[in-house]
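A single protein chain has been removed from this complex, and every other one stays in its place.
Presenting chain A:
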Amino acid sequence: MALGLLLAAPVAEAQAPAPPPRRPAAQAPLPPPPPAPPALPAAARPPLVAELSQAQVAITTGFSGTEVLVFGATERLLGAGGDDVLVIAQGPAQPMVVRRKVRVLGLWLNGASARFWRVPGYYLLAGTRPLAEVLSEEERAAKRIGLEALPLEAAGNQQSEFREALMELKQAAGLWGEAGSMHIAGARLFRASLPLPATVPTGDYLVQVLLVREGRVVARQELGFRVGRVGTAARIANVAKVQPVVYGLLCILLAALAGWLGSVLFRRG
């Protein structure tokens, strides 16, 4: 057993000349000797691995917000002077209208508006360091990373104020953010939490995990999870969508029944 470990370690060293020295003793499981990977090229070793804590976020009738964890490991060291990891979670896009309020004769009314066709319902970015320190402005714009670089094409009014208002209001609602928390353990393991408020839109979410080295994205992994209603909540929403007439009649009956029940109960009481 000891012999196997001694043999495996130098082989690994020889295969990957570029990365910093590895410490096999810390990771090697003791009982069965791991068979040395036969002649894998250096490029095939993943520089980044990431996974989500869950693939499905279930919205039940008691749902009041939750948290999805993104965790993973890098091949090289993370932190100051080393690599950086960025986690970007994006929710399904929705069309939105931003209206400016104007004062006419003392009353506030909706004035000019801008229409945004594809507004992500959720956007959260978490990084080992603040985004501006990790990537340059050109790189952020080219890769469309960060709130400022979101591709929000507006129809109608093109003034930037509408875009800024959209940013502000979405951030105030806790649906958009650029300063998600990222926890690093042992300079190689990272863990980011994506807080999902109760108002989180349903649909498919895309989570991109980017490995950044010297201001360049060198590796990326795409993960996804689905936010969906389950149980009673799902059944109600489904009937309302598929059979609106039946649902409407059911609502009328249920409401009338509740009213009648109440009057029966309280007459005796």
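Rule of thumb we're sticking to: a residue touches a chain if its C-beta (ideal position, glycine included) is under 8 Å from a C-beta of that chain, and two chains touch if they have at least 3 such contacts; residues count from 1.
Just so we're on the same page, contacts and distances are computed from a predicted model.
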| item | value |
| --- | --- |
| Undepicted complex member, UniProt protein name, chosen from "Putative ABC transport system permease protein", "Succinate dehydrogenase/fumarate reductase iron-sulfur subunit", "Probable membrane transporter protein" or "Phosphopantetheine-binding protein" | "Probable membrane transporter protein" |
| Residue of A:48, A:131, A:166 or A:210 in touch with the missing chain, whole complex considered | A:166 |
| Contact set of chain A toward the excluded chain (per top definition) | 59-65, 94-101, 106-110, 113, 115, 161-162, 165-166, 168-170, 198-199, 201-202, 229, 232-234, 236-237, 240-241, 244-245, 247-252, 254-256, 258-263, 265-267 |
